[in-house]
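Right after this comes chain A.
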Amino acid sequence: MKAKRLLCLLLAALMLAGSCLLFAGCGREEKYAGALVIGSSTLPKNLNPYSSTSSTFFVDLFYDTLLGAAATPVGYTADPENFRFPDGSTFTPVDTSNNPLAFTDNLLSYEGALPRPDGSDYGYVYFDPTEEQWEEQCERESIREGFDEVGLPIEETHEEFLARAEETVPRENWMEFRFAVRPGYTWNDGTPFTAEDIKFTFDYIIRHKAELSSQAYFLTDYYQSSVEEDGDFVFILASNNYSAMKSICNSIVILPQHIWQTVRKPQEEKNLNPVGTGPYYLKAEDYIADSSITVTIRDDYNEALLREDFAGEPVANISVQLMSNLDVLIQSLQQGDIHMIMDTIDTTKAYQVMNNSAYSNIDMSSTRNDFVTTLLFNVGPYGAFREGELNGYSQQIREAISLCIDQQSLISEVLFGMGTTVGDGLVQSYMAHALVDENGNYVEHHTDVAAANALLDTTTYLKDADGYRGLTFTVLASPEQETLVRAIGNQLAAIGIRLEYEMATSTYAEDIKQYNHADFDMILNSVTFGADKLLMFSARYGTYNTGSPRVFNYSGVIDEELNELMLQMERTANTQQQYELSREVQARIAELAVEIPLFSQNMITFYSDSVFSGWIETEGSSIWNGYTLRYLKVN
Partner candidate 1 sequence: MQPVLDIHGLKVLFRVGNTYIRAVEGVDITVGEGESVAIVGESGCGKSVTGLACMKLLAQQNAVYTAKKMTLQTKDGHVHDLLSESENGMLALRAEQIAMIFQDPSTFLNPVMTVGEQMDEVFLYHPGAVTQEDGKAAHKLSRDEAKRLSLEQFRRVGIPDPEMRYKQFPHELSGGLKQRILIAMATACKPRLLIADEPTTALDVTIQAQILDLITTLRRESGMSLLMITHDLGVVRAVAERCYVMYCGKIVEHGYVRDILEHPLHPYTKALIDTVPGLDDRVERFVQIPHNVPHPSQKPSGCFFSNRCAFCTGICQSAMPPLREPVPGRQTRCWFDKEELWEK
Partner candidate 2 sequence: MKRYYAQKLISAVFVLFIIITLNFFLPRMMFDDPAQPYYAGVPEDAYALRQEIREANGFNDPLIVQYGAYLGRLFTLNFGTSYIYKEPVFQVMFSRIPWSLVITLTSMVVSVIVGILIGAYVGKRREMTADKVLLGFSTVTTAIPSFWLALVSIMLLAFIIPIFPYRGAMTPGYTLGFHTIPFLVVFLLFIAAAIALRIILRKSIFLFTVIPAGLLVALLVAVPPADVLDVLYHAALPLIVVIFGSCISYSLLVRNSMIAVTSEDYILTARAKGLPPRVVLYKHTFRNALLPLITNVGMSLSGLIGGSVLIEKIFSWPGMGQLLLEATNNGDYLLSQAILLLFAILTITFNLITDLVYHKFDPRVTRA
């Protein structure tokens, strides 16, 4: 009996082993051998460049923006001395003494895209509310009684706006831009690319502004466009906002007229056969839903990518494959089955992988993210730190807090910190004045608890027997930032200030309510720093140059000087000038708000250099960006 049983077991084991070996040989030919394989935990379900559920990664592969490949700037009129195009070029201004208002007959009165009277600060492209709608909006966003969301008294704003919307006042500020279309340029289905396509795109966006609100936002000041006889494309911006120009040139993807003129609902368009001017195109059989998307390079790839200097073998196919699990992705990368992971990696995992010698063939790119987590003070009309509150010592208390926070220890306590040294993707906090010094270096931060205590001792808030100064502040932050708040609180205990954590809600509407009620004293939020960007979300500091009604002013600072500076920043296209202005803006904000930048989360991506090279790191993005796309080649 026992022998029979053993025999059975042996047989079963043999069968199992045999079937395993059989499976080993069951693998199929790899269809995309030699392709650049990118693993991703999500795959876009549609390739519509204007859909929110699409992927910028693929948009870059298939489409170009106005300045990407399609057109070169030819001329402009407005402010010749200071204006520079995004690529730094300047051109001889073309005489355009004709007043745009001569085109009044052709005035395309899109609802909201109105010519803006001088000084008008309301660029509502698509919001032209009736009284009921306005009231409903105020109600929904629980505007505090008497003030609207930008901090102005309600009645005044409302009427003024409605009145302004109906007037047509001759403007003084406008800009006209002229672009020449590259000759012989084609869409990837062979149709020639013309200025008609550009005009079609702009008009299409405006026509569907309700659905394509983020693109329409860039065209807030868009007045009209036309195709000249010589094939040039000309459009007019009804403002002197140069930064809008930048966005238009770099963000608006040009759509082919012959394909998209029949698309009635851009948000519902799947666009699985993307016809674009980009360097790659998609064959129908290479789109396998929820499995892989593989693109093929165009024959005229060099022209498509504008790279006359390219030497080497281009990447013929790029295959993005779905792998839902991060551990599997990392292992796959290590094994060489894939060459890059499209997902961003969190610092903990990155730390583990980088310190593990088994994964030494994985390269890591860690670029500084645009957004810096910053501790901001509520200096608004209802915040604890507003002028005159805290016995008039608001400024001192803010400065003291700023002196007391030790970023280094915060980082090691709270984050594992991919950047362990200053400058490694981290922004130092600063005391009061400039973000960067003359050399463009970040100003060192010196923690000085003694000085902070000394400063506070000059106020009426003195330490009692427990060391507490009777100052307690609430910090509004998201749930994952609770640890950070507690860590900051620990540090502030050294100067006798107590910090309490209040959880920010997760829905947008609730956020508005919370921010506008201003029941908090400090907030942890992400802001963008950078000389080449408009600092922060300008509306937060109460400027009027907002393009969207979806703004909230949780600090409620209304400062003329600040507004002026920020407007100036918008109106210059000169990068150097913007940079200088930004320092002044920061200084002014610091005076008003004293915010303390804490850290920026780096964007960490994994890739491998073994088969393909040309990966280029840029700030604020993963290793996959426009530059990498341009220089990627086979080893």
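The candidates came about this way: all candidates are chains of the complex that A comes from, given by their letters.
In the analysis below, a residue touches a chain if its C-beta (ideal position, glycine included) is under 8 Å from a C-beta of that chain, and two chains touch if they have at least 3 such contacts; residues count from 1.
Nothing here was measured: the structure is a model prediction, and the numbers come from that model.
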Which of 1 or 2 touches chain A - same complex, any copy: 2
Chain A residues touching candidate 2 - in the complex, by the definition given at the top: 20-21, 23-24, 26-32, 42, 45-46, 48, 51-53, 126-127, 129, 133, 137, 209-211, 213, 267-270, 285-286, 288-292, 294, 319, 321-325, 327-328, 331-332, 335, 548-550
